[in-house]
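Before I ask anything, here is the structure I am working with.
Only one protein chain is missing from this complex, and each of the others stays in its spot.
Going in written order, the chains are labelled A and B, and every chain counts its residues from 1.
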Amino acid sequence: MKLFNEPSPLETRIISFRFGLENSASLDTYLAHDGYKALRKALEMTPDDVINEVKASNLRGRGGAGFPTGLKWSFVPRASEKPKYIVVNADESEPGTCKDRLLIQNDPHQLIEGVLLGAIAVGAKKGWIYIRGEYNYLIAIMDKAIEEAYKNGFLGKNICGTEFEFDLYTHTGAGAYECGEESALLESLEGKRGVPRIRPPFPAISGAFQAPTLLNNVETFASVPAILRMGGAAYADLGVPKSGGTRMVCMSGHVNKPGVYEVPLGFPMMKFVNEIGGGIWKGRQLKAIIPGGSSSPLLTAEECDIPMDYDSIAKAGSMLGSGGLMVMDETTDMVKLALRIMRFYQHESCGWCIPCREGTTWLKKMLQRVTDGHGQTRDIDLIGDLAQNMLGRTFCPLGDAAAMPTIAIVKKYRNEFEAYVAKNPFAASELVSIS
Amino acid sequence: MTFSPELEAKFADLVTHYPEGRQRAALIPMLMFGQDEIGSVTQEMMDEFGKRLGLSTMQVDEVVGYYSMLHKKPMGKFHVQVCTNVACMLRGGAELYDHACHKLGLGHKQVSADGRISLEEVECMGACSWAPAIQVNYDFHHEVSTDQLDTILEGLQ
Partner (left out) sequence: MALVNVTINGVSVQAENGALLIEVAKQNGIEIPAFCYYEGMSLQAACRMCLVEVEKAPKLMAGCTLPVAEGMVVRTESEPVVKARKTTLEFLLSNHPLDCPVCDKGGECELQDMTFKYGVGESRFTEAKQHVPEKQWSPVVFYDAPRCILCYRCVRVCSEGMGVGALGVANRGVYSEIIPSHGDHLECDECGSCIDICPVGSLTSGIYRYKTRPWEMEHVGTVCTHCSNGCKTTLGVRNNEIVRGNNRDRSGINGEFLCVKGRYAFDFNHHPERLQTPLIRNGDGVLEEASWSRALKLVAEKFKALAGPKFGVIGSTRTTNEENFLLQKFARTALGTANIDHHRSGDVVTLVDSLSGKSGQLATVADVYTAKAVLVIATDLSQQHPLLANNVRANFRHHKAAVYAVTPGPVREDKIARKFLRSAEADSIAAVEQLREALSKAGDLVILFGDSIQGDKVRQLVAFGESLGIPVKYVCLVDYANSRGAMDMGMLPDLGPGYHATAPGLSLHQMLAATDLSALWVVGANPLKGGKKLASVGAFVVVQDLFLTETAQRADVVLPAGSAYEKNGTVTNVCGQVQRIKKGIETVGSKADLAIFGLLARGMGISLGAVDADTIFAEIAATVPGYSQLPMPIILTGGAAQTHPVNGRVPASTVPGNISSARDTLFTTGSLTRYSKILNEVLEKPGALYR
């Protein structure tokens, strides 16, 4: 399966520049294009130097939360009685996100190299790539690359002829969005139900198998080789202050040229949609954009004229999140959208905590009823209120992820809910069940 | 219970991937691979993996019930999964799913009488930029139109 879109000339291809090369996943291709250069460099550096370089790059986590990566790396204790581990989050299940898949499919060695750099930085000797179960074919690609790396002295003992050693494995998930949440992922990695853990302790202190663990997203690790090659500061300069470098942004929905494009942080969102994405399809008007996966509150067309970096999007009331940018044209039914989003979170709620488990279920039922034409005016307020009652009260951020988009949609497109309610002949009556 | 020699070899290797004493970690991959070979997660398989990893059947059951890709009942030889999540929905995923329902005469998680095909409406599977997408077993099909869906379904023999 050939899986990458035509690159756009407006892209800045730092971590995707090997996409499209002949046999891009092979070690030969990788070595021919700067492959494992950063590793060789890092083997000459101290762990602190590596971490400082990452800090200087202003790289922030690409998994969703956007936590400064260098800082996270520095949290892993230097000295530890237990072995330290690396875990790569390749669960990629935030709706709208399909970039980690490309990074593994087209350039698995870049990920391996990124992991090795992390291992040098924190002193880990073993790691796992947790790949969502649906990406079965990627596991084969990754395993092949790992095997090649072992054969050529990039994994195993005496890496590049040095004392450095590292073992890397793939590990399959089995269908659970919640297992993308880092602590639930670790539970799942240990062979358990994917229920999040109480934090603190954070994975850096007690992660996989209760040992200090460095856990990052695929794209985060994949960005580090370039950082070491070009230098942290130069990488940071590609982006904007506090949001260094480039990001893989997954464009989907009502655009002419959907695809995954690498752009510098701070790239204007409308330019991204109109110039890289070729504008709204079928000659229609833009209605709204979900900027960072379905957990991020949508922005109305008027709100979209902003640069794509963590802080600017946050200022606009949303999140850059996982980089899943979903574009909606004027015909989009926002009530149905809200229902579809809630159906997802209800399906994926792990069930551990009350507000999320019951809140998503209740909201789904109500949104379904409104969509079916049986809604009442007070339901609209109730939907907003219930979502608000979940916000900030759940055990892990999945509850927030369900609440935030709902609150935004109800607030910004209340008129559409009202239109649905108006279809209900009994909308005004006070029907109360006694169950 | 025994599996094919290849799978047994894979299992044998798999348990070495995890720290000593933490072999339970192999459970979910084992269930996935076992299901791929047997067709579903059977009671026998749960007992067997439990025994191998030092878990009670109930502990295995707890895990199986959690993950949406693990099925205790066999799905069809060809398990057709249609994504209707936001990105796919925006590009006709829901209509595609309806089409599949009618075409196959099956609903969510239903299996054809001959056991050949089953259908499932699934959540986002990471094909958003190539929506709408379906997966038949592990094979992705991207930007699927209803006509293409017909062709794909007809080709499942």
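In this section, a contact is a pair of C-beta atoms (placed from the backbone, for glycine too) under 8 Å apart; a residue touches a chain by one contact, two chains touch by 3 or more.
Quick caveat: nothing in here was measured; it's all calculated off a predicted structure.
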Quiz item: Among A:189, A:350, A:380 or A:421, which residue is in contact with the omitted chain in the full complex?
Solution: A:350
Quiz item: Considering the entire assembly, which residues of chain B contact the chain that has been omitted?
Solution: 56-59, 61-62, 65-68
Exercise. Would you write out the residues of chain A that touch the absent chain, in ascending order?
Key: 176, 193, 198, 346-355, 357-362, 365-366, 369, 382, 389, 392-395, 431-433, 435
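Here is the rule we use: only the chains that are shown with their structure count from here on.
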Quiz item: Which residues, counting only chain B, touch chain A once they are in their complex?
Solution: 17-19, 22, 24-29, 31-32, 53, 62-63, 66-70, 84-87, 89-91, 123-131, 135, 138-140, 142
Self-check item: Footprint of chain B on chain A - complex, ascending
Solution: 1, 3, 5, 83, 92-98, 100-101, 126, 128, 132-137, 169, 171-177, 188-194, 209, 211, 250-254, 258-260, 290, 294, 324, 326-328, 332, 336-337, 340-341, 344, 347-348, 350
